[in-house]
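Read the structure below first, then the notes.
A protein chain is absent from this complex, but the other protein chains hold their places.
Right, chain A next:
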Amino acid sequence: MSAESDMEYSDNDGDDYDYYGGQDDCDMEAVDRSKSDPEYFQYTCLRVEEVEKLLNESIELLSNSLQITPSLAKVMLHAYEWNAQEIIKKYNENPNEVLVYSCVKPRLPVVQGCTSRSICAVCATTPPINNYSALACGHFFCNECWAMHFEVQIMQGVSNTIQCMAQDCEVRVPEDFVLSHVTKPALRERYQQFMFKDHVKSHPQLRFCPGPNCQWIYRAWVREGARRVECQGCEMLTCFSCGAPHHAPTDCITIRRWLTKCADDSETANYISAHTKDCPKCQICIEKNGGCNHMQCGACRHDFCWVCLGDWGYHGSEYYECSRYKEDPNSVTDSQQAQAKEALKKYLHYYERWENHARSLKLEEQTLATLKSRINQKVMAGEGTWIDWQYLWDAARLLKRCRYTLQYTYPFAYYMDIGPRKELFEYQQAQLEAEIENLSWKIERAETTDRGDLENQMDIAEKRRTTLLKDFLEFNISIASGSKI
């Protein structure tokens, strides 16, 4: 797709104003939107039950084709990021490899009698022989100990990755085995909730809506670049790729850097940046409260180096590069201090604008609310119908959308290298800002402004916004994915 679509001129009949605050439209319009809206992204909003159904379909498919229990299918799907077809294909080639990779079977063959069934090695008591159980690895422990092990793990938030209790045994405990040992209803429920959350998190097509107490889950097929999804429940705008608030034209890595930087003022943020890092694989925030620099993420079990965040597996000999890097900040020179001062000035310039638009955006919410009641009053007083005043409502919503995009242009500009592209960007940004202020002014005086004039202004502002996004969002996405779109 390129920027030459003159098509949008004729498409622009007001319908596509709805996508920031309104209901989802039908597919026909969606097709047109993919041309006229540079932020268009195909996704669906699902309820928990629908996601459960979706996951169950994969589980059923796998358990039927491989003739295994659904619990084992879950362990395998979790390990293979829910790609059932890939598992089936690989299983047909080499079943053992798949089972070992998913930690269903131990790497080494089972040694008979490696654990006794006369004394439990964990609790050091001697329960009757029928009170022991073991997984595929053949490590027998008494049922009370298994139950206690699961309780401790579940209370620590572990679900899919609970392992066997034997030394050096990586075999993962399937759901049915856990549930056959855990009897407390509250604990069972907790476990199943964690399992579901873990499944959604490990599924590349799914993402929880980050809205507070929001139960909706997004489903989409692309996970790179700034991708706007809007929750059907809480109307929150989120980026599907990274889970942060939607941030076009800024890309995911940049917005993350920016938000961390902005939060730097508060004590919490200082603590977070000083004591925590994000897992390089699943981006969960990790606090290192002791121990060595070989970290294993508690959530995804990824091994990495705390110092450089590189993969631990490839790391061994390179460790000392990391420690050298750490020493650098000690040798601060005077000119660096001057540079820091300059950097702070630059940052404040962008931050003030970012903050200002964020505040305006909050105020737009109030504007929308008052506007709604004003229109209602007019309708009640017989001054036309809602349809007659619809354009005002549309204008206010458009204003909100434009401000949103404008706010997110600042982090983008902050991290841009100086050059003609930045000049172009800042030119377009200034244009957009000017038109937004015009629009805002006209909406405030809507009753005395000519309707045609206002609608014209709406059109100009939206054009500025889409032009900027077209030029810079698609450019970023094509860089991120390394392909032309």
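Just so it is clear, a contact is a pair of C-beta atoms (placed from the backbone, for glycine too) under 8 Å apart; a residue touches a chain by one contact, two chains touch by 3 or more; residues count from 1.
In the analysis below, contacts and distances are computed from a predicted model.
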Chain not present in the shown complex, as UniProt names it (candidates "Molybdopterin synthase sulfur carrier subunit", "tRNA (guanine(10)-N(2))-methyltransferase", "DNA replication complex GINS protein PSF2" or "E2 ubiquitin-conjugating enzyme"): "E2 ubiquitin-conjugating enzyme"
Which of A:169, A:182 or A:200 contacts the chain that the document leaves out: A:169
Option touching the unshown chain, where A:74, A:149, A:357 or A:465 are the choices: A:149
Which of A:44, A:125 or A:180 contacts the chain that the document leaves out: A:125
Absent-chain interface as seen on chain A, which is shown: 115, 121-125, 139, 141, 145, 148-149, 151-153, 163-169, 290-294, 296, 307, 315-317, 319-320, 322-323, 326
